[in-house]
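The complex appears here without one of its protein chains, the remainder shown in place.
Moving on, here comes subunit A:
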């Protein structure tokens, strides 16, 4: 009896304490919060000064938000990538970020008043120097790869990096994108649902090149001390991708959400991004990048379709890809 009174009392106390700590609910992508993702560092970093409890809720990002509509519990959404922003914006569920963008160091013009980039990178084809001595010198050279050289890519219908490559090719070749895909088709070993399946095929030696990011070699260099994985840098330019943070219009924690968005642009947050997310920081001058990152070979030319262009070309570009590879 006594213990149950005590227990009730304790749980009341716990509830009271709980009620005092405001909760910031952040929707994040499926693997964001695994201990190998950037989630834990972000949570610890923000909770250190916000006097709040940051709770990640992982899973599908945009489909989930669209299904929930205005009823959503989310205060902030982290991880929406650039190529789906048009549909996210169209939903009307996001509020302006209200942040000063002068700290941004991304290589493209970023006039967006709703979504803040927190990282960036480019799509690239990665090769293994032990299996391929001279990589193709340009995207154009991918059209006549030597016989037997294989490439594994992701499906643009299921994968954001696959979509980025289709837009990359579209940005370079325009109306001739279908012809590019037809030329590359014999070298495409297979197409996978997501990035990790492709990358597994590449590292196990099945394919000679894999569609990934210019930052992929960084993982091998820094975590495995392996210098054999390199990105083939093309003079036509590489397609820019960023992941963003957005504030939900119907949030019940607007101040905390603003605080979080402001923190995303600080060096404190930005310095955790490279090693936790294997991508480049969006608001940190190259001089301040963690050791090793500034040595990473990066392309000079950056290609990027504006959100409206990307959205209007998406269906057409994917269909060109599908038709060329179905021959």
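Heads up, the rule we're going with is that a residue touches a chain if its C-beta (ideal position, glycine included) is under 8 Å from a C-beta of that chain, and two chains touch if they have at least 3 such contacts; residues count from 1.
One rule holds for everything that comes next: contacts and distances are computed from a predicted model.
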Undisplayed chain, where the name is taken from the UniProt record, one of "NADH-quinone oxidoreductase subunit NuoF", "Thiamine/thiamine pyrophosphate ABC transporter permease ThiP", "RNA polymerase sigma-70 factor (ECF subfamily)" or "Fumarate reductase": "Thiamine/thiamine pyrophosphate ABC transporter permease ThiP"
Option from A:103, A:132 or A:185 whose C-beta touches the chain left out: A:185
Subunit A residues touching the omitted chain (full complex): 30-31, 33-37, 55-60, 62-64, 66-68, 71, 73, 87, 150, 155, 157-158, 163, 185, 188-197, 199-201, 203-206, 216, 219-220, 223, 278, 319, 321-322, 325-326
